[in-house]
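Sharing a structure here in structure tokens format.
Note that this complex is displayed minus one protein chain, with the remaining chains in position.
For chain A:
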Amino acid sequence: MVTIKQEQNLPPRAGHLNGVIVPEQPDKNAIEVRGVRKVFGSGENQVAALDTVSVSIRENEFFTLLGPSGCGKTTLLRLIAGFDFPTAGEILLYGQDIAPLPPFKRPVNTVFQSYALFPHMTVAENIGFGLEMLGKSKAEIKARVGEMLKLVKMEALAGRRTSQISGGQQQRVALARALAPQPKVLLLDEPLSALDYKLRKEMQIELKRLQHETGITFIFVTHDQEEALTMSDRIAVMSSGKILQVGTPWDIYDKPAERFVADFIGETNFLTAAISGMGGGKARATLKSGATIEATVAEGFQPKDNATVVVRPEHAKLTSGKGDLSGTVENIVYFGTDTHIHVQLDSGEAFTVRQQNTRSAGCGFERGDKVGIQIGNDAAQVLRD
């Protein structure tokens, strides 16, 4: 395997990228976004695409900006790349404010959603373009392009025009082109959205491999929650110009802070509860059914009468006896790996339980059955909104 890591360890990389001063000492944060606002339009038509966003992205991290379209994730990426400039705030790259620099003075490269490969150049020329613009010698460019071609397994197609290769291959070329100048941070703007399902799965693994091998900090933008969960070290969930929560995939999925996060990622059950006995990030939640369960509490939760508690469908268990909740089976949907059982609770709320399937037996319940639902320990999370 080609090791860019080795290559990276060789030359000191301070200040060699187009006059950008890159400090040598490894700072913990590759990118620090501080109070960044971005307003488009003027006067009455002003739209705040980013509303005072702050986030730190660590070195060598696979960091994902996740959110629905129009949430501001691409805007944030474009501000880091330098295609747009923030209305207010700072963007630090290893401690240096890069917000006012043009894109060609930032040691940051982008993989575009549409790939944006140069149609008048070959695959090899595309990959070598960044190095050429940095003024590298012909021999160095040739060696590095060869290495990149090998890294993305495109050696055979080096001389092809970009219009003569498939979508998946274009994707690889776009990656190689952005990685070739050894950026400090690689930005990926929904790079997999144009690929079909199978190719997307392959490229997800490929991207993880590339990130691991190159040791470059990746900032990945996607609206696909599954993609975010499977690939990221940490995820920032965004909605209407704000970052709602930053955490590991496990944090985001199991301990959502807000209703939007819980709802956007995976399926979930929302229950209303009264909270008591808060302490150490935990509390007791008294549900409408009268049962009291233990729950973790989202950061920044303010005690109130009707708090929202979320329970993932696979963290609850259906019983024919008594449980924490009781209700009637409304619908049963078979999914192959598991079965979703929709229950109408006696309190009037709806609840879904996901039950793993076995080969020998059905799910054991039928429509109209009176059932109880047991919520496991550490299954519930109290939201802050």
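Going forward, a contact is a pair of C-beta atoms (placed from the backbone, for glycine too) under 8 Å apart; a residue touches a chain by one contact, two chains touch by 3 or more; residues count from 1.
The criterion applied here is as follows: contacts and distances are computed from a predicted model.
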Complex member absent from the view - protein name from UniProt, among "Monovalent cation/H+ antiporter subunit D family protein", "ABC transporter permease", "Sensor histidine kinase MtrB" or "Sulfur dehydrogenase subunit SoxC"
"ABC transporter permease"
Which residue among A:Arg177, A:Arg234, A:Lys255 or A:Arg384 touches the omitted chain?
A:Arg177
Looking at the whole complex, which of A:Tyr94, A:Phe129 or A:Phe365 touches the chain that is not displayed?
A:Phe129
Contact partner of the left-out chain, one of A:Ala116, A:Ala143, A:Ala274 or A:Ile332:
A:Ala116
Touch as defined at the start, partner being the missing chain; which of A:Phe104, A:Trp250 or A:Tyr334 qualifies?
A:Phe104
Contact set of chain A toward the excluded chain (per top definition)
17-18, 81-83, 102-104, 108-110, 112, 114, 116-122, 125, 129-130, 133-134, 161, 177-178, 181
